[in-house]
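Apart from one protein chain that is not included, each protein chain of the complex appears where it belongs.
Entry: subunit A
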């Protein structure tokens, strides 16, 4: 039976809970004796706390404590509080000293019986500082750029060279140099970070907002200096994360520290303005691209130099140059990464870290070069199509980018695009079409899953994953059901709790790739055991039938050649001791990691309408064509891609943190002034998946789809605006004042 490449569009298993309000997110959990914590934030960006006066606060009724560096519980594992190997290990601010490294850094917490008392108490804490000169972030920083010790993915080199760039540029008929700027962005999941913590002796339980239950558990345990078995982390529902809940940030420690200090369960929920600093950001970047090509459109050389920022106390590098290394067949190429240090909160991974800003620069430069050479931008990309990964010198496990280009162009009507920019007008609008390649690597970690086939024919699946809203819980059940020939509603899932088998953190589009593979393998193991049981059971109709001859279908094992020959799981198990069959599988990469290059690819097409007099840009049509291996659930997968594409709209046209460079304070830390798209910003938007069978990539045959939607959309929009107006924009976001005139 041919495996389905596009899975059934079934509804989410937690849909009813979400639409009725019965889904309990972390801040919705109740606990007897629960008290409330509210943070006090720094108002300077660099210095030391001189005095922290809590007199007025402590006079209020209901105040239990004001926790600060003067009285916070000491942490046994503070030597671990440094920039780690992985992207999610960042330096935390957990009241162990009086240092202030950025504006809006947590410096104290008021704990009170009610939320209102805590809010009022926090407003009355008086702080004085000894301040030091502030290092502002990009683009105004004059700090000396440093080479970072590593990129977030350990396999990625910081700087690379292949061929001879000088020679390649000399051999080019046409060259271009352009500098692209992207701003600091904040994730702003709609659910503010929340943590409800309580201690029972030396055991800590936390209902919290995390994209990585197991990593969170480990990080909290190591900073407290306690065994991880003593920390239980529960995330039943997560209101989005986009990276800001992937890293374990300071509130993860401050919550349980406060619970320890007052001896009661403490609920700490960040205010929206607290989410502009202490829970990470996408670094601003300044990227310089050099591109050389022959007159007939062959790339001869490229360079991509990235300057990003990291916080003064940390060293996270936005890896913007990594895609440039592998996307086109360009023989001579160099990429570099540098950062400056600034008094800002930790920069950290945000949806498609590196790829989103990096591919904006790359795909705008490619578009501009095509235009210079008077070659259609899609043809120019096809001319430089990389059949193999030119960076790693390996074949792709699968690459259906050509099909994405083709189908996308056909469906979008690319052939109708005017050859010249600024050639199409509709009333007051200039109309333009743009496209870009989108791409995202397959990142696989390690996950364990347990699958148990019960005697009643149902399945219990357990794995300590979390569902950010992507549909993970739903598709894990689908994957197990598919292997065992069951309907997904016959599977019940245990997840969202560290008591279940350890699973990878949901970042870098890893979850279906990693945990989905674990689920697939555990289910395959159970199926194998069931087949063996039938094979050696004389009373089974499938006695002595070879494993390869048996398939699972509709709750039964059947002979492939004679489907009538078979029996239900129920009858097989009943006869064989009436016990469930269970398998627990740890899944991780194998040899394919060394032999193949693995990425999802796609093409994004955009039509914009620009009214220059008003500086108004409307995206009238957007289409994403994506090839990402097997798609487990057509419905949730489509929402993933569409959501990613809207993030592309946001990055291209809306989002930026406005920095007051005098004091390194974000001036728009709220959803009224930090603009993200609303419903009226999004019109005709669609995503189509290309059938792609990939037996190499992983046991589930899937590639991640959480981030690929944003990557190419940013440049497709910028390219469409160029095609509409004849003016290139190099500085994001492309806002009204940049469009006028």
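Operating definition for what follows: a contact is a pair of C-beta atoms (placed from the backbone, for glycine too) under 8 Å apart; a residue touches a chain by one contact, two chains touch by 3 or more; residues count from 1.
Operating definition for what follows: contacts and distances are computed from a predicted model.
A chain of the complex is left out here; the name its UniProt entry carries, from "Spore germination protein KA", "Tripartite tricarboxylate transporter permease", "Putative tricarboxylic transport membrane protein" or "(2Fe-2S)-binding protein", is "(2Fe-2S)-binding protein". When you scan A:240, A:615 or A:726 for touch with the missing chain, the hit is A:240. Only one of A:11, A:79 or A:229 touches the absent chain when the whole complex is considered: A:11.
Along subunit A, the points of touch with the absent chain fall at residues 11-12, 14-25, 27-28, 30, 56, 61, 114-116, 120, 123-124, 126, 188-192, 237-240, 242, 269, 271-272, 468-471, 635-636, 638-640, 642-643, 645-647, 670-672, 676-683, 685.
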